[in-house]
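Structure below; questions to follow.
A single protein chain has been omitted; all remaining protein chains appear in their positions.
Read from first to last, the chains carry the letters A, B, C and D; within each, the first residue is number 1.
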Amino acid sequence: DEVTVFAAASLKTALDEIAAAWKAAGGGEVRVSYAGSSALARQIEQGAPADVFVSADLDWMAHVRDKGLVRAGTEVRLLGNAIVLVAPAGSQGPVDLADPLALAAALADGRLAMANVDAVPAGRYGKAALTALGLWRSVEAKVAQADNVRAALMLVSRGEAPLGIVYATDAAADPGVRIVARFPADSHPPIVYPAAVLAGAASPDARDLRRFSARRTPARSSRRGASSGWTSRSQTERLGRGHRDRSSR
Amino acid sequence: MGRLAGFELSAEEWTAVALSLRVAAVATLFSLPPAVGVALLLARGRFPGHAILNGLVHLPLILPPVVTGYLLLIGFGRRGVIGAALAEHLGLVFSFRWTGAALAAAVMGFPLLVRAIRLAIEAVDRRLEDAAATLGAGPGIVFATVTLPLILPGILAGAILAFAKAMGEFGATITFVSNIPGETQTLASAIYTFMQVPGGDAGVLRLTLVSIAISMAALVASELLSRRIARRIETR
Amino acid sequence: MGRLAGFELSAEEWTAVALSLRVAAVATLFSLPPAVGVALLLARGRFPGHAILNGLVHLPLILPPVVTGYLLLIGFGRRGVIGAALAEHLGLVFSFRWTGAALAAAVMGFPLLVRAIRLAIEAVDRRLEDAAATLGAGPGIVFATVTLPLILPGILAGAILAFAKAMGEFGATITFVSNIPGETQTLASAIYTFMQVPGGDAGVLRLTLVSIAISMAALVASELLSRRIARRIETR
Amino acid sequence: MTIEIAVRHAVPGFTLDVDLRLGNGLNALFGPSGSGKTTLVNVIAGLRRPGAGRIVVDGTVLHDSAAGLDLPRHRRRIGYVFQEARLFPHLDVRRNLLYGRWLRGQGGGRAEIDAVVEMLGIGSLLARRPSGLSGGEKQRVAIGRALLSAPRLLLMDEPLTALDEARKAEIMPYLERLRDESRVPILYVSHSVAEVGRLAGEMVALSGGRVVAHGPTAEVMAGLDILPGGVTAEAGVMLDAEVVGTEPEWQLTLLDTAAGRLAVPSGDLPAAGRVRLRIRARDVMLALDPPVGVSALNSLPGVVEAVVATGDSAVLLRLRCNTAVVFARVTRRSAANLDLVPGRRVHAVLKSVALDRAMISL
Partner (left out) sequence: MTIEIAVRHAVPGFTLDVDLRLGNGLNALFGPSGSGKTTLVNVIAGLRRPGAGRIVVDGTVLHDSAAGLDLPRHRRRIGYVFQEARLFPHLDVRRNLLYGRWLRGQGGGRAEIDAVVEMLGIGSLLARRPSGLSGGEKQRVAIGRALLSAPRLLLMDEPLTALDEARKAEIMPYLERLRDESRVPILYVSHSVAEVGRLAGEMVALSGGRVVAHGPTAEVMAGLDILPGGVTAEAGVMLDAEVVGTEPEWQLTLLDTAAGRLAVPSGDLPAAGRVRLRIRARDVMLALDPPVGVSALNSLPGVVEAVVATGDSAVLLRLRCNTAVVFARVTRRSAANLDLVPGRRVHAVLKSVALDRAMISL
């Protein structure tokens, strides 16, 4: 039987691998529709024929759950991630996030590339972290908000912006950037990608796929292993503990 | 999906190519008749709602495509007012089907199609239509035998714009019918997906080249056809 | 961004409105002369690269807007081949500036503009141009005194399409110059931002209505103007 | 069949205001440039809606402003040869020709089609598109298109202007036959007195949007001097004539008219029956005695009735020859020399070659 997964577009690499592994392990076909979490959530609301929803953040999952569209007790935190400060590959030294002036100084008159700080999860995590670290005010006016993390990453790797905030997974995959700082995990809401079987799921395999996926996070399965930047399932569970599902914006 | 470099397409990508072609062709063909009708109304009609109709037609251009997609989702989705009615009475389902992708592409290309046809209609020498009328042709026949042949190059120009737009459109499509491989994943959405992951550039490049090749072929074909038609109706 | 409901706009939203207007207007005005030139070449020219030029012009329509934005970034960014040269020699910087948003909008609207003008040029009765030539008008003067006045309605039609497109365009814009409030955050990007947030619908609605209102006003104005011109050059 | 037209149509700076009742046959519409001929014809065809008025053709009301009636143009069955050809650029000549016929479901009539094509000399153009045709070729195709559409009224707006004399000479007899045999009434706009005189039974002269003269062509022609922009060279009378014999060895035909017997070149004239003959005042020479030893074959005795008009150097005299009126234009000096006052007996001398085919209508 075929399982249809609605997944946040940034998960493509990871989920393509999981789908392949699932099939190799004797599972059925998996169709993944990659799009923005917001679009997917609205589509599920409008009766999309999806079996599993994988959101880029907890908010849109909560939105779907609040509408009663999630099958109770099927929600898991599939993957975890971290945010990092990146600079173009050839640039100088690390940036000390503890120093209240260092970030602004490193930017000089350049822009800080981020995903949209109001709308896109990566942007919101970044803004929360900067705020928690007391740096937001010093850089607020210099932020260039991209459509998504990938676009922010590209701004840095192309040298348009001297610094950017992206997922660790993105930084790891792009040789055009280097990580110049890591944000403390407690400086922002947990970065988790929740997955759930949807109330209207037609495929009985959906439940199994979800469980399978939760076991086989790319951190362990991938040949590149931990270097892909994903946090393991255990880390993910740990990170999520103690936070409300709906992060404050 | 695997293969990120190399220029052979994966099976899934071939599917996307085929789907894009089907979506673009169906979107263009099915929107032609209403576009001609609306263009006629706008070019010739003098009625109270003229400005409103004109505005409506341009709406998909004015709105960010995701908003258009969202409106389509609300209107033509399974739960949408129009979508539900169409599904019930005509068995016509758009939501999460390739037909929905075609609808989205048709809506997005509609203003381009209408404007091209309208310009062509406004360039028609109405004295020729008068002449046809004195020879016994009623309005419908005048249109079919005089106006339509004369605006064919304009229709073709509009159609090629709409087709190209349909090949490139993804904002409204992905918002309305999502990005389901084999069903609603067009070339443009596949390109978008590649753009979202690190290292997807090779995939982007590959699919973009395919998309360009197809549209170019359509463009060249339309130019040749249009030139043939134009030669026939030259007034020089 | 704050206020999600209520129909008054926040200061930031007013800024986005003003910026959108500026971007759309500049994009449309500055792309007019090259569009007329390219349309002339395509309509009248018989040269080897004809099909290629035609394809290039349609490219922004064929490509998903984010790809266009990406290409703009590569070409016209701070580090881009053209961008670096322009910045150095003309002091013209696009990256992260409203000028970049205007460039993106201009590029996206270019195929629409060119096609409308080309259709108009192809509808011009060349015998009138011949007549002007026998009266002593060289090619440039023929164009300025005969062709141009006759294609004005087509130029206007193309301009309004390009303007509307500029109001709705965001894919290429946000990819190229990102979304900096007060600098590159246009209405469309603001709407998009609201779309990404659960509960942002009221904000989407509000800004969408503003966008529609502006474009409608432009549309109505262009219709009136176009009708006045058309009345003058009626050949009936 | 009659045509009733009573319309008022105003555009800024010009008002058409006519009230006409035309009979069958070919009616000429005559008048200077800008006098409203095309406007009137457009109103009849339904291409312009008159401000007010009523148009009835053969009992069918085409338009009646008072009754709010307006027959759509395509139902009027009016053939219209436009002042500019208006050929369909996307159809070849053959399809242009057959357009109206095809719409009226009259596919057949090959013989008629062939006859029209032959008469117009457009057989070699049938597969061509209008764009490459010469001015006169376009005009001929336009004439053919209207003729073949089986109209119940034919409007022709200066149809022969771009044609050479030879071609005109071929088309005119066709129009005469059309007028007489198929009994399609024709409203014929022309600046050419020769055409009008030859073809038209009735003639309407317009000026400034108003009818300034209307009546049998002969009568109106007689008064042409007084018309605005007068065409003095063409003034004359039209006489009914009966073919009473021929002189085959000389290729002459003898006509009996109310003015007397006349010999004219036979050409394609029938050997019997009735024709009409136009005699231009300028072609009439007056002699006090019957001329002898001159080449003119025709000499009609008559009496000067009146001096109709006096110009700078010429006078127009009205003669009565037998029971008919004939006009003669002579110099004032001759009129004085010969004492051409009312009551004077004279002989109207006419060269046969001046009474050529252009002056005779069948």
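The criterion applied here is as follows: a residue touches a chain if its C-beta (ideal position, glycine included) is under 8 Å from a C-beta of that chain, and two chains touch if they have at least 3 such contacts.
Since we're looking at a predicted model, the values are computed, not measured.
Student: What shown chains come into contact with the chain that's not displayed?
Tutor: Hidden chain contacts in the full assembly come out as C, D.
Student: Using the definition of touch stated at the top, determine which of D:I44, D:M172, D:A314 or D:L362 touches the missing chain.
Tutor: Hidden-chain contact among the options goes to D:A314.
Student: Quick one: which of D:I78, D:M221 or D:V330 touches the chain that's been left out?
Tutor: Touches the omitted chain: D:V330.
Student: Contacts of subunit D with the missing chain: which residues?
Tutor: 11, 13, 31-34, 37-39, 83-84, 124, 128, 132, 134-137, 139-140, 157-158, 161-167, 191, 193, 228-234, 247, 250-252, 263, 265-267, 282-283, 285-289, 291, 293-297, 312-314, 328-336, 338, 340, 349, 351-354, 356, 358
Student: In the complete complex, the non-displayed chain touches which residues of subunit C?
Tutor: Interface residues of subunit C facing the absent chain: 127-128, 130-139, 141-142, 145-146, 149-150, 232-236.
Quick note on the criterion: only the chains that are shown with their structure count from here on.
Student: Could you name the chain whose Cα mean is nearest to the mean of all protein Cα atoms here?
Tutor: Going by the distance between chain centres and the overall C-alpha centre, it is B.
Student: Need the CA-centroid distance for the pair subunit B / subunit C, whole Å please.
Tutor: The separation of the two C-alpha centroids amounts to 20 Å.
Student: Could you grab the centroid distance between subunit A and subunit B? Build each centroid from C-alpha atoms only and quote it in angstrom.
Tutor: Subunit A and subunit B have C-alpha centres separated by 35 Å.
Student: Per the centroid of Cα atoms for each chain, what is the distance between subunit A and subunit D, given in Å?
Tutor: The answer is 91 Å.
Student: Among the residues of subunit C, pick out those that touch two or more other chains and give their numbers.
Tutor: Those would be 66, 70, 171, 192, 195.
Student: Subunit A: which residues touch two or more other chains?
Tutor: In subunit A, residues 36 touch at least two other chains, as defined above.
Student: Testing understanding: with touching defined as stated, what is the shape of the graph linking the protein chains, line, ring, star, complete or other?
Tutor: If you draw each chain as a dot and join those that touch, the picture is no line, ring, star or complete graph.
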